[in-house]
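== chain A ==
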Amino acid sequence: MTEIILELKKLRKNFGGVVAVDHMDLTVESGSITSMIGPNGAGKTTIFNLITGFLKPSAGNILYRNTDISGMKPHVIARKAIARTFQNVQVFPQMTVLENVMVGRHIRSKSGFIISVLVPPFCRREDKKNRTDAEKWLDYVGLGHESDKTAGSLSLGNQRKLEIARALAMEPKIILLDEPASGLNARETVVMGRLIEKIRKMDITVVLVEHDMELVMDISDQIGVINFGRCIATGNPAEIQSNPEVIAAYLGE
Partner candidate 1 sequence: MRHKDYMGLGILLLVIIFLPFVITNDYYLGVLVFTALNCLTCIGLCLLMGYAGQISLGHAAFYALGAYATGILTAKLGWSSWMAMGTGVIISAGVAFLVGVPSLRLKGHYLAMATLGFGAIIHIVLIAAVNMTGGPSGVVGIPSLHFFGIELNTDTRFFYFSWSTVIIGLLLALNLIHSRVGRGLRAIHGSEDAAGSSGVNTSVYKIKVFMVSAVYASVAGSLYANYVNYIDPGPFDVMHSVLLLTMVAVGGMHTIWGAITGATVLSLLPEFLSSMSDYFESLGLSYQPDYDTLIYGGILLLMMLFLPEGLVDGMNSIRRITSTMFIRARKKLVF
Partner candidate 2 sequence: YADSKAYHVGCIFAITGKASWLGEPQKNTVEMLAQKINESGGIDGKKLVLHIEDTQGDNTRAVNAVKKLIKKFNVCAILGPSRSGTSMAAIPVAQAANIPLISCASAEIMLQPIEERGWIFKLAQNDSDAVRKIYDHLVKRGLKKVGVITGTTGFGAAGRDFLIKMAPEYGMEIVADETYAPGDTDMTAQLVKIRNSGAQVIVNWSIVPAQSIIPQNMKQLKMEIPLYQSHGFANIKYAQAAGEAAEGLIFPAARIMAVDTLPKRHPQYALMAEYKSEYESTYKDNVSTFGGHAYDGIHLLSGALEKVGDDPAEIRNYIENARFVGTGGIFCFSPKDHCGLDKTAFELLTVKNGKFVVLEP
């Protein structure tokens, strides 16, 4: 039916003796919300790092729209419209909230060193557009009123939202969210769920890592359960919830 946007093939990553990801196979359909769940240290973040080029796979391939992107530099991958957020929030603390999001517009604008040096910003149309776009995305995640604060002075939860706004500003084809709801309270988690669904509606594929089961079960099209670096089960939320292996390894009860 729909095309496959991302495919992990026999992916493997070990750090010395520690095998973080092992023989991992996963396919992500375009326009879907795919969640990865699993115990702590299962290798979820490592998979994100492999996809986005922060780590090089020890073996296996990562196919993005049928081209192999494994081993490319992070910024090259970002330019292919793959956005991500970090589990350990990574904002640019000295810059204002708005500027943080404008950095997200980096791949959607062009002016290089020469133009930047020679043309003052108020003469650059691109810059103005970036600014309005960034404001839009900030409103989108509900941080519009904080746009002039420095990012470092936001509380942790708000920094997490800021990260998402920055990722969205890239207008990505696929966005990888690493525990977006951690640090959000129940109500905001629901808002986050809505937001993710809205993202999907914009035709952005979402890959989600999250420990909040209600959120995951609520919005996912497909769930992959990861344990010890392997994908031990995939399926839709209902299937996963009733899978005994998953219950034993992760969900409890």
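The set was built so that all candidates are chains of the complex that A comes from, given by their letters.
One rule holds in what follows: a contact is a pair of C-beta atoms (placed from the backbone, for glycine too) under 8 Å apart; a residue touches a chain by one contact, two chains touch by 3 or more; residues count from 1.
Predicted, not measured: the structure shown is a model, and the values here were computed from it.
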Complex partner of chain A (touching, any copy) among 1 or 2: 1
Chain A residues within the candidate 1 interface of the complex: 52-54, 73-75, 77-79, 83-84, 86, 90-95, 99, 102-107, 109-113, 115-122, 124, 126-127, 130, 151, 163, 166-167, 170
